[in-house]
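Only one protein chain is missing; all other protein chains are in place.
Then we have subunit A:
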Amino acid sequence: MKALILVGGFGTRLRPLTLSVPKPLVEFANKPMILHQIEALKAIGVTEVVLAINYQPEIMLNFLKEFERKLHIKITCSRETEPLGTAGPLALAREILIDDCGVPFFVLNSDVICDYPFEEMIRFHKSHGGEASLMVTKVDEPSKYGVVVMEETTGKVEKFVEKPKLFVGNKINAGVYLLNPSVLDRIELRPTSIEKEVFPSIAAEEKLYAMVLPGFWMDIGQPKDYITGLRFYFDSLHKKCSSKLAVGSNVIGNVLVDESAVIGDGCLIGPDVAIGPGCVIEAGVRLSRCTVMRGVRVKKHACISSGIVGWHSTVGRWARLENMTILGEDVHLCDEVYSNGGIVLPHKEIKSNILKPEIVM
């Protein structure tokens, strides 16, 4: 089986992290975002994954070679010379995705984190016999998104309504598709939207079916959702494989700690914390609802209650970070500094307090 992951462009919503690293390689729960998806695809027997990208492929290629080696799966990059939207990249990768036996291929949006119930999706796709399947997820405020209107029992999709003013349904496109190769015949090599052009035409022929995604779903393309997504991910990890999570008297709730990280005495870590490789958490530190990337040092008595600390940064003694503070790569917060929602670009030293959410360039 084959799969295509829509990686797209600059990842500007995840700045300042994406100023240092391309978005697919930004770690989520101590693993590059794209690796979560590639591993899940490998687990159900996908042999080749195509990444549709239009930015910084050189940096990606090195990492991909390593993933290829470790996972024994073929990974190729399909480079868009102009942005092709959400369907155009499929046309660009046609030669890889096309299959004479009609074996369907997966398409994933790279920002999506969920349980990836691919086996269930394959069964669903076979059972309805249509041309395309997509995952949908239930949300509280559907009018922020594109709503998928479908028959409840069969899942047959009637139509898509973009940001509806009146309630038409509460299921939105989750960004996970399983498509027959014949769908490729519907897509030209030009900027095309899968939601606005391709799916509606398949739905009109009554060949598009939607499956409600079991479990959690999150679009982690921006910091706020990244942190919320971590919580959902950890809940799911706790149920499936809680041995990976940390335990101890200094741990509250779900906490993931890389084996090379060091945690000092008298700390209290959690809930929903990920600590990356080579991190040093000194004595008396309190961490909750945050991610600490590779190589970070958090000095004594500091407290981080919501945020992301970028690679190789340091957080000073008695510093306090809260309200979605995001530190880019190599940012050094001096002792006793307070940050309320500061967003700090890479290679900065912060000596004074950030009293209200602001961007520090």
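One rule holds in what follows: a residue touches a chain if its C-beta (ideal position, glycine included) is under 8 Å from a C-beta of that chain, and two chains touch if they have at least 3 such contacts; residues count from 1.
Criterion: contacts and distances are computed from a predicted model.
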- request: Write down which listed name, "Nucleotidyl transferase domain-containing protein", "Mediator of RNA polymerase II transcription subunit 20", "Epithelial membrane protein 1" or "1-aminocyclopropane-1-carboxylate synthase", is the UniProt protein name of the chain that is not shown.
  value: "Nucleotidyl transferase domain-containing protein"
Message: In the whole complex, not just what's shown, which of A:G9, A:G45, A:P214 or A:G266 touches the removed chain?
response: A:G9
For subunit A, the residues touching the chain missing from this view: 9-10, 12, 15-16, 19, 343, 345, 347-348, 358-359, 361
